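The complex appears here minus one protein chain, its other protein chains still in place.
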Amino acid sequence: MSAVFNLHETFRDDFSYRNSARAIRRFPLPFSEDSYMYSVNIEPHLPGPPGSVTEFAFDVDEHYVAECRERAIVLAAEPLRYQALPHMMSSQWDCLELIMESLARDYPTHFSLAKQGNRWHWINRPLQIDQHFTFGDTATLPRQPLDYITRQAQGDFVVMDQREGDLWTEAGMVTTQADWSLDFDLGMTFKEWHGPVPLAHELGVFDRALKFLLNLRLGQPVRRLNWTMTIHPRLDTSPENYPQWGTDRATVTAQNAGDLVHLRVELQGLWRLPRSNAIVFGIRCYLVSLRELATVPKWARRVHRVLKDLHPALVDYKGLTRYRDAAVEWLAPFDDGSPTTPGTAPE
Amino acid sequence: MNDAQTIAVEVIGIEQVTPQIKHFKLAAVAGGSLPVFSGGSHIIVVMQGADRIHKNPYSLLGSPQQLDTYEIGVRRMEESRGGSHFMHDRVVIGSRLEIAHPVNLFGLDKIARKHVLIAGGIGITPILAQLEDLHGGGVPYELHYSVRSAEHAAFLERLRRREGDRLHTYYDSEGQMIGFETLLATQPLGTHVYVCGPAGMINHVIATAKACGWPDSHIHWEQFSAPPVGDAFEVFLARSKISVQVPPDQSLLESIEAAGVEVPYLCRGGVCGFCHTRVLELDGDLIHNDHFLSEADKAKGNSIMPCVSRAHCKRLVLDL
Partner (left out) sequence: MLVTGIKSKPVYAPLQADTRGRYHLMLGMGVGAAPLLRVIFEMQSAAARVLKNTRVLYVPDGGSATPEIERFRAAAVGNAQTFPGTPALLEEFRSTLARSLMGTRLYVAGTESFIGLAMKIALEFNLNKDEIRAEECGTSARRVYCIHCRATTENVRTNIASCVGCGRWLLVRDHYSRRLAAYMGVMVDAEAPGELPPLKEMFL
């Protein structure tokens, strides 16, 4: 499936990002029922139906070119949004291989990869990149391998080393995050990294998730969905730039919530990496405004109910305190109280 | 863990490297490269025997850079229940086997400041692949390899050629022994030790390292247990509501699988903890043969690793 790219949309300043009708229909709604609480909602990352966001290992959609441009803007201002500790080099090559092979296999009109032994030739047509390099030799690429390839991919990537029965957050490209900092969290254990998440520790979510991930197998990737909300279609809601986006939250009213408030869904994929035995954690962000979401009646009813009854600790953690009521009020006219069908499909 | 994920391979080379060890080269039936792996990984080899299926773990000993073949070394076990005998007696060039994707439960620590590798006999196999990962890495390492005699030293030429003076060999036949106390008492801070070999050697290395003040997290070892033979008994699977007979020469896990019930596993050697199962009822004693449960957990008697452990009883009820 080849996408037509929205070449000129932006995720800052004038926020011209929009979803096509097709992009809305394939939006990965994270609520399979009318209420929400944490769970270890991990499932095998198997190919989904054609056209869905899980059809392929890495989803390339109409926002691809614009998201790569947005990433470059963030990195130009803050190079430390990409970091890798020195012992993570073999995992960097693992990631490059995984992403290049997946994209070339799944989107042959956009990407191609030719190999002669360790001499690789990579072509990325949407970004007009044509690169010959030697796999394993960092000097033959313009940047470190993880930096190089994740500038050509949508979503954030975190690489976790496995040792001492734990997973250590020790490399990553993080420019489209929901309020966490790679720079601060680099070097942390799995539970330290997730320290700021409320309730889930007490529910044992991270104990179970860690145990599961330590045994994650090669060739058997898994995925889960997570979500929050963001004002404007702003990808870079980093703590680093909180002074720039924090004031947005106070601008929401019941009148403008449909356009300002966006549901932000992360499609998180986890792969065991072969050379390094590390795990790469892909965090792909999808944004949809409440107005776009409300074009699907079932989703409008469901999101209205989820937000209305959300646990107070989650309202706080997800940063919704200032505008949750406005968003609920904006959605209320779409909810006639009729039941929703099970599952997340648009109906 | 899931047999749908196996890869069909053909045996393309067999070499008798010591009186007891055969070296096998495996290539993908479909052609092309086998999956990339890291040093210390093992594969489960699935062998279709005359009356049952054997699934044994073997360490990958080749270079993670050379993926046209996988190499494994198989020691003929004296009291084998079939797997190693099958590999030694029935497998010939051209034989077809199934293998699972590699799993690494014996990986190198990536922030170690030095690695000390200790191998006894067939225990050299995972360490051969670890050495490939260490070449050119800039972190100092040394290898101590103990064997019965020169005749039993598998892969010695390969090691001499590549490791030079990092290799230290010890022959039992000449009364040479690794001086574990001196070796482990003089390592710089941040060293990790890796040991693979007979149970006695592994236990001795662990005990000596601890006596020298090493914390557990710096001591790495791997030993796959072969499931020992035992008495026959009956197991009732409470959730599946079926009863299964476990014969003397078949493991609990194999018997459950043969009855069509899937149990998740990674190593089938009592190491990974993946097949950990709750015991609901028992009219006898559990015989724990795994390296995963603590002594305290074993004493509690309320769970079992069916890959290598069994029971001395009439009837065992499991939460499966």
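Should a chain be cited, it is by its letter among A and B, assigned in written order, with residues numbered from 1 in that chain.
By definition in this document, contacts are C-beta pairs under 8 Å (C-beta built on N, C-alpha and C of every residue); 3 or more make two chains touch, one makes a residue touch a chain.
All of these numbers come straight from a predicted model, not from anything done at the bench.
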{"item": "Chains in view touching the one left out", "value": "A, B"}
{"item": "Contact residue for the chain not shown (choose from A:34, A:183, A:259 or A:329)", "value": "A:183"}
{"item": "Identified contact with the non-displayed chain, of A:239, A:312 or A:333", "value": "A:239"}
{"item": "Positions on subunit A where the hidden chain makes contact", "value": "80, 164, 179, 181, 183-188, 191-198, 201, 239-243, 245-247, 249-250, 316-317, 319, 322"}
{"item": "Where the missing chain touches subunit B, by residue", "value": "109, 111-113, 184-191, 209-210, 212-218"}
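Just so it is clear, only the chains that are shown with their structure count from here on.
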{"item": "Distance between the centres, which are taken as Cα means, of subunit B and subunit A, whole angstrom", "value": "38"}
{"item": "Subunit B contact footprint on subunit A (complex, rising order)", "value": "87-88, 94, 97, 161-164, 215, 217-220, 274-277"}
{"item": "Parts of subunit B lying in touch with subunit A, wherever the complex brings them together", "value": "1-2, 5, 35-38, 41, 64, 101-104, 107, 109-111, 217, 266, 272, 274"}
